[in-house]
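All remarks here apply to the structure that follows.
Here the complex is missing one protein chain, while the rest keep their positions.
Then we have subunit A:
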Amino acid sequence: MLGALCLAVAGTAAAQEKAADAAAAAPPAAVAWPEPSTSAAEKVPLATQSLLLDYVESGKRAIAVGENGVVLLSDDRTQWRQAAQVPTRATLTAVAAAGDKVWAVGRDGVIIASSDGGENWTLQRKDPWQPPGADSAADDARHGAPLLDVLFTDETHGIAVGAYSLFLETSDGGATWTQRQILAAATPAADAKPAGGDGKESWTFSKEELKIGDEDEPHFNAIARTSDGSLLIAAERGSIMRSRDAGKTWQRGKLPYDGSMFGAIGFDGQRAMVFGLRGHAFETDDLGDTWREVPTATELSLLGGAKLANGGAAIVGANGLVLLRRSANEAFKAGTVQPAGALAAILPIEGGAAFVVAGENGIARYQPKQ
C-alpha cells in the first residue's frame, strides 16, 4: 500500500513535469530585427555611465551624446537626464550647436537635429551599411561610414566629417546634406613611412597592411574653426585638411608625425592645435603652414579636448588622462580621473574651475589640483 501511494505521488510529479514542458514549448511570435539606425533610443537608468563621446553647450544647457543613441541633458552640469525622444540607437560620436539648434552625428552615417535644446530629435540623414549589390552606393567606400565630428557656423551652415574622408555639408540647417570629395581638389602629400615595430609581439596584420588602397582617403577625425573663420580637419595618419575660405576650397597638409590626430581645437586668428595617437600634440600659428610639437609627457592617446580662455586648453585621453593648460604659453599639467577609463570629451564648468569629462565610463567630474 505504501509503495503504491509513493508511486502514485511520483507519477503525479512526472505528469506535472510533462505539462510544464508542453507549456514552455510554445514558440513566441516572430519579431523582425529592428534596424538600429532608425530605432528609438532606449531610456535607461545608467545612461550617465554609458560610453559618452562629446559635449556641447546650447544656451544654458549642456548636452552629451554617446552609445545607443544616448543624449543627456543638464542645466546644472551635475544632474543629467536622458532626452525625451531620440530617433536612433546608433552611437552618436559628436554634437554641435548653433543658435537654438543642435545637431548630433554618429555611426551608420546618422545625423539628428533638435530645435528644442536637445529634448526631441529628428533624423536628418542615415546611411547604414548594406551588402554590395543591394544598392549602387554600396560600392563607395564611404557608404555606411561613421561620422566622427560635426561643426555648425550658424543655424544653416554646417559640416559633418567622418571615416574614409567622408565630408558632408549643408546650407539649410541639415534639411539636405551634400557629400563632397574635398581630397580630390587638395594637394596630396607624400606619405611618410610609418614608424617600425618597437620589438613587442605584433598582431599578424598591421593597420598599414589592412588598409592598403585606403590611404588616400584618410579618416577625417575632427573638425575645428579658428576665430577668423578658418577650418581645420585633423585626419588619420598625420594628414591635415585646411580651408581659409570657410570650406569652399581645401588644402591637404602633413604633420611632422605619421600618427593619427583625433581632435582639433581652433584658437584666435589662425592658431590651432591637433592632438592624437600616443600623446602627440601639435600647434600651429598659421593654420598648418608650420607645426611645432607640444610636449605632453605622456604616451597615452589624446582623444578629445576643449578650448579655454586665453589660449588655454583641456585635453583628455586614455586611462583617465586630463591635460590642462590655463593659457597659451603654459605647459600642460597632467591629472587623472578615476576610474581610469578612456575619455573622449571634456567640458569646463563653474567658469573653468572644474570640468566634466565623458568617456567609456560615462560622465565624471574632474577637479584639477590648483
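The working rule: contacts are C-beta pairs under 8 Å (C-beta built on N, C-alpha and C of every residue); 3 or more make two chains touch, one makes a residue touch a chain; residues count from 1.
Methods note: contacts and distances are computed from a predicted model.
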- Item | Undepicted complex member, UniProt protein name, chosen from "Phosphoribosylformylglycinamidine synthase subunit PurQ", "Rhamnose-binding protein", "Efflux RND transporter permease subunit" or "RNA polymerase sigma factor" | "Efflux RND transporter permease subunit"
- Per the definition of touch given earlier, which of A:Val44, A:Ala175, A:Ala309 or A:Ala353 contacts the omitted chain? A:Val44
- Message: For a quick check of understanding: of A:Phe262, A:Phe275, A:Trp291 or A:Phe332, which residue touches the chain that isn't displayed?
- Response: A:Phe262
- Residues of subunit A (touch criterion as defined above) contacting the omitted chain: 1-2, 5-6, 9-10, 12-13, 16-17, 20-21, 23-34, 36, 42, 44-46, 50-51, 53, 67-68, 89, 91, 93-94, 107-108, 128-129, 131, 144, 146, 148, 194-198, 200-203, 205-208, 210, 219, 221, 236, 258-260, 262, 276-278, 301, 303, 318-319, 340, 342-344, 359-360
